[in-house]
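Right, I'll just put the structure down here and ask away after.
For this depiction, one protein chain was excluded, whereas all remaining protein chains were kept in their positions.
Right, subunit A next:
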Amino acid sequence: MNKPVLEVNHLSTHFFTDRGEIPAVDDVSFAIHEKEVLGIVGESGCGKSVTSLSVMGLVPNPPGKIVAGEILFRQQKAGNEVDEDLVKISKKRLRRIRGNQIAMIFQEPMTSLDPLFTIGFQIIEAVKLHRKVTKKQARQIAVDKLKLVGIPRPDEVVDEYPHQLSGGMRQRVMIAIAMSCDPEVLIADEPTTALDVTIQAQILELMKKLNKEKGTAIMMITHDLGVVAEMCDRVAVMYAGKIVEQGTVRTILKDPKHPYTRGLIRSLPKMHERDKRLYSIPGNVPKPGSIQNGCRFAPRCGDVFDRCLKENPELLPLNEGHHCRCFLYEKEGATVHAETVARS
């Protein structure tokens, strides 16, 4: 496997609100390797967006704050590789990386572009922040990027305003902005959730193309396992602020271990079982911070036993590159239990 370009270790991002401290992201670790697409999946409210905003240094503060952990970004400096901790570096330095080497596209294409500026201006602005270019070059770059993301009539669209474009087109523009400085890492926070299905497929196709042709590593945030199967090399499954399982797409989809992951996969609609009622995991995602003791999934888990309610399971390795946070798979004692579960 390639070297990691971005390594997140023990990241915790909390919100300090009137109702107390909310651990939206709690001790999360993952790595993205060169040219890789890493999926982060989980239900609404499990902390996916906060994780990606943490990496960008864009957590709204107040109320949010990174309280622990490091975000290591690999840089080439004079031929050597150095890690920069994005949590610790200066705001100025972070601004230089943000939008340049790490870029992000957001969940809400309809509202993510400034309505008062032309498309061209908004792309050129991103270019000019990080590159020395003349007016003419900048415009050319803007047109090229629009062409890259498959916008028809790019040299007219540069002079148009966001409200003249559809949601799908706007998301393409967002990708063009994100790609304007050819970043090493692209964070895509549910880039297709707000779009209709055919447009979704086109946007995913585009991102796949960028990953293949430009070698951009992508952190793909989604709650859609279909997107994961389509796009990702590896997947991290998040639940209530924690990663509960991590592995290659194959293992996660074919051989999921954590009861939550299994529930997620069971709830996928399948073509040949059209008549059956769709499965859904009983219960709701707990509010972050509401479960103090024990596994956070325990109240919804079908395989729950005493220990789950008292202790916090660790993220343990099962096989090469496959990790799971569940007592069922601890070496001693629990193996029998796991087998019974697997058989049922």
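Here is the rule we go by: contacts are C-beta pairs under 8 Å (C-beta built on N, C-alpha and C of every residue); 3 or more make two chains touch, one makes a residue touch a chain; residues count from 1.
By our rule, contacts and distances are computed from a predicted model.
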| item | value |
| --- | --- |
| Candidate names "Peptide ABC transporter permease", "Reductase", "Fe-S cluster assembly ATPase SufC" or "Ni/Fe-hydrogenase cytochrome b subunit"; UniProt protein name, chain not shown | "Peptide ABC transporter permease" |
| Per the touch definition above, residue among A:103, A:295, A:308 or A:326 touching the missing chain | A:103 |
| Contact residue for the chain not shown (choose from A:43, A:125 or A:255) | A:125 |
| Contacting the left-out chain in the complete assembly, out of A:66, A:177 or A:285 | A:177 |
| Missing-chain contacts mapped onto subunit A | 56, 58, 95-100, 103-104, 106, 108, 111-117, 125-126, 129-130, 161, 163, 174, 177-178 |
